[in-house]
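Omission of a single protein chain aside, the complex is shown with its protein chains in their original locations.
And then subunit A:
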Amino acid sequence: MGKKFDINYVLDFIPKLLSYLDITLFIVTASLVFGLLIGFLVALPRMYNVPVLKRVSQVYVSFFRGTPILIQLFLVYYGVPELFKLVNIDLSRTDVLVFVILSYSLHSGAFISEGIRAAVNGVERGQVEAAYSVGMNGFQAFTRIILPQALAISVPIFANLTIANLKDTSLAFTLGAMEMTGKSQTLGTATQHFIETYIALSLIYFVISTVLERAFHYVERRLLKHEKQLVQHGHRSRKRSLWGKPLVTRIEEGG
């Protein structure tokens, strides 16, 4: 396939691909924002045990967690316009990015709702009672006691999701969306240097994922400063730079 390998093409492709990074990041950010919204709405009926809605959200979550993202993209891209045709709305001119973001929002909403549920349940009921007993009202107890701790618990979940989402956006090219992977296809076709585009592409994804991973790790350590082990860990590694720390400490340290 294509021409002889030439490392110079890798260097040449990186800036060209990076000029489409904003679209990739836009898809990730938008789908996380909408995903958070959806996730919160979907988690509520399950946390508060609302009879019918609880079932609906269970079905939603298990569907989007149980089917491949690629299939979900196709379903949304080809299925949603069909649904709208029934009410005589024509979506054939709608930007493909709308469908891409819709798919990823629905997809991450399912995961986020589970994350929210786990995080809120992770804060002991006893602390809420203590908050009430010192005279706080429900809102104060939620914002002052539950939320800060739930946020800290959910950071690793959210980190995984963000990185997974970043990598999943590469599938959007199958619908013809012009993000980084989509661009790499056209570069590859134009120059016949496919391997070089893939190397450039993987370098970019890898670097961004690693930066995100570090950033989340830092946030998590800040939010979990009340956990004993983490405080000690912080002391030990303070002299090393942010980049010098092992990538997989999260599991040993626990939530």
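In the analysis below, a contact is a pair of C-beta atoms (placed from the backbone, for glycine too) under 8 Å apart; a residue touches a chain by one contact, two chains touch by 3 or more; residues count from 1.
In this text, contacts and distances are computed from a predicted model.
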"Cytochrome c oxidase subunit 2", "Arginine ABC transporter ATP-binding protein", "Cytoplasmic membrane protein" or "Xanthine dehydrogenase" - which is the UniProt name of the missing chain: "Arginine ABC transporter ATP-binding protein"
Touching residue (missing chain; options A:Phe26, A:Tyr60, A:Phe74 or A:Tyr132): A:Tyr132
Chain not shown, touching residues in subunit A: 124, 126-127, 129-137, 140, 144-145, 148-149, 152, 225-228, 231
